[in-house]
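Below: one structure in structure tokens.
What you see is part of a larger complex, with each chain still in position.
Which chain is which? They are A, B, C and D, in the order written, and residues in each are numbered from 1.
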Amino acid sequence: MSQSVVTDRIEPNRGVIHWFRFASPYSFYPMAARLEPWFWILAIAFGIAGLWVGFFVAPTDAQQGEGYRIIFVHVPASWLSMFIYLVMAGWAAVGLALNTRLAGMWAQALAPTGALMAFLSLWTGAFWGKPMWGTWWVWDARLTSELILFFLYLGFIALQAAIDDPRRADKAGAIIALVGAINVPIIYFSVKWWNTLHQGSSVSMTKAPSMAMTMFTGMILMALCFWMYSIAVALRRVRAIILEREAHTDWVQQLPEVKA
Amino acid sequence: MKAILAVVRRDLLLAMRRKTEVLTALFFFVIVTSLFPLGIGPETALLRKIAPGVLWVGALLATMLGLQRMFAADHADGTLEQMVLSPSPLGLLVSGKNIAHWLVSGLPLVVLAPILGIQFDLTAGELGVLMLSLLLGTPVLSLVGSIGAALTLGVRGGGVLLSLLVLPLYVPALIFGAGAVQAYNSGLGAAGHLSLLAALLVMALFFAPWATTAALRIALE
Amino acid sequence: MIWSSASEFFAMGGYGLYVWGSFGMCAVAMALEPVLVARREKSIVQSLRRRAQANKFDKEDHQ
Amino acid sequence: MLSAHQLTCVRGERTLFTGLDLAVGAGEWLHVRGGNGCGKTSLLRLLAGLASPAAGEIRWCEQPVREDLQAYHQAMLFLGHQGAVKEELTALENLQLAAELDGATLDDDEAIAALHRFGLKGREHLPVRFLSAGQKRRVLLARLVTRKAKLWILDEPFTALDTRAVDMLGGLVGEHLAAGGMAVVTSHQAIPLGNGKAIEL
């Protein structure tokens, strides 16, 4: 860890371009600023297209009526909540192994968005379950493991928030993220087994309406929208975190928005 | 090896001196499981049904309460620093603390569980399965818990933060443990659940001390 | 066009509460999160600026 | 034998020191001096290997410490601000268990002799929580005698000690140096010992 701080500081002057260049906050900060608007544009474009397909092209479902349209937000949120956790744990592992500070910052920046996606999955699922199953919540395997995933996110965020020293927070967060990543599949299968052993649950999500092509298109478009949104927000948050953590460096103090 | 023994001996000695601590963790288990009949009502059939779940959740909470003290005292008075600086490898010392923790806070739960099970009108067979599931499960709780304990060391709001970190990770042990009794009950046999629990134990034995050691080093940076 | 009127669109075949409840929460959350992040960034920049000024005064003091 | 090269220490956003060099040879001791909050404790923790420097390197016998931490820890004894004594255990038990953790054994006579040397006669079997501030400190310091280490790193060892104990400790460090040991010490008071270098932070 000692070395990384130094090399990161020296790198800009070295003039040699190699891949790790963008692993230094110094060079990543302006790049993130350049990338961010593109992801916003993509997110909005996919969002408009997805909503159009979802509300005006996709036909009414035979069994569920119009209520099924919740799928266009529910499934993207569910997918991303799981995907972001994997990415976060991946960054954490990189940070722990290679000691690049940016990796820890990415993990920290992704967590709130991942938690938000998990929350949206729970919320939209509940709002779907009420009309379809007649109840806001059942202890189905998927639902339960999504809930636990949400808790894992909260644990990660709370741990990082409780530690003041950013270097320590990164490493401690990395350990809990990795331990969680090992546990997510275990939890998923244990919950699945737990539920199916007792009773055939009265409803099952895999019996979802046979999906029409247009519905599928809409879902994919919305998933892309959520994905781009997550990247855009995370980029913004990474920038904020870089500013906060690198406050003592010269290059931050020389930034125009700081000097002004 | 000598270092492991030294740590186990030391922690047991300390536990003997702080007798109340050990005993009250047990009493906590007893009280929590006894609170449920009070909150839920005295129907025997209902109580028998929820008994494995309640006993396992009780064991889980009782273990969790003790977790925080696993390293906290050693951290506060600087002993942990001395352990890091000691010539023996930290991983061994951590294993020693894990063993001591289980002996002090896991094993008594296993022994006490049948007595509490009687309160819920469980049969001898069910009690046996319950004990076996706790025997395999409580070391998992200690091992996984020690990761959380190390991570929250010296962190503000440590106690409850610890539960937030650790309780979700306890879910598989809880499901298989309580599930074993229920499966036995419903005639399916507990073997499946118990072997899964054993697999969890092996995995925890493998990975947890490593993660705990890493977390401790971070905490002391 | 599937919808014959705006009110039919908003009723969502009787599922209005649930559909709009879901989409609405998503919209609110995804609008709020960027705002919160931007506010955080702004407050960080402000404190950096304040610190830069304090440093400048410190140096002037020393001279 | 202990040397540090171009050390930098950063705490929070504050750089406490940069480019710090130091060397302590056999029979020498180093007095780390400076006002409150200038980074003495932070430096000692770096030297003991409890924290890692933002830049620079620490060497023991010309070898970077990171490369063989275990050997370094074997040769070094660090006593910090904190007690590292268990309040529930007696002074004697504390001393013996500390030795066991280091992989050594300490018999009763030896331990009791060390405690007597530190003026704890008649209090060997009293739980430490009943002791006064200065007496607790003495239990900790008794490890200097029982654990044979070449390098002592002591953070404010004189706090809470009465004048007699201060003299005694000074004498002890003197003996240690005469036998070829080394010491790094912080203190706000002057230390009447020869063969010392001082470093001002």
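Here is the rule we use: a residue touches a chain if its C-beta (ideal position, glycine included) is under 8 Å from a C-beta of that chain, and two chains touch if they have at least 3 such contacts.
Keep in mind that this is a model prediction, so the values were computed, not measured.
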Tally up each chain type across the whole complex and write it as a label-plus-number formula.
A x1, B x2, C x1, D x2
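Convention: only the chains that are shown with their structure count from here on.
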Could you let me know which interface, A-D or B-D, is made of more C-beta pairs in contact?
B-D
Could you tell me the distance, in whole angstrom, between the mean C-alpha positions of subunit B and subunit D?
37
Centroid from C-alpha atoms only, then distance subunit A to subunit D, rounded to Å. What do you get?
47
Which whole number of Å gives the spacing of the CA centres of subunit A and subunit B?
32
Which positions in subunit B are in touch with at least two other chains?
221
Hunt down the residues of subunit C that sit against at least two other chains at once, touch-wise.
none
Which residues of subunit B touch subunit A in the complex?
147-148, 151-152, 155-158, 161, 164-165, 167-169, 171-172, 175-176, 179, 182-183, 188, 196, 200, 207, 211, 214-215, 218-219, 221
The subunit A residues in contact with subunit D across the complex are 1-2, 5-6, 165, 247-248
In their shared complex, at which residues does subunit D touch subunit A?
10, 12-15, 52-56
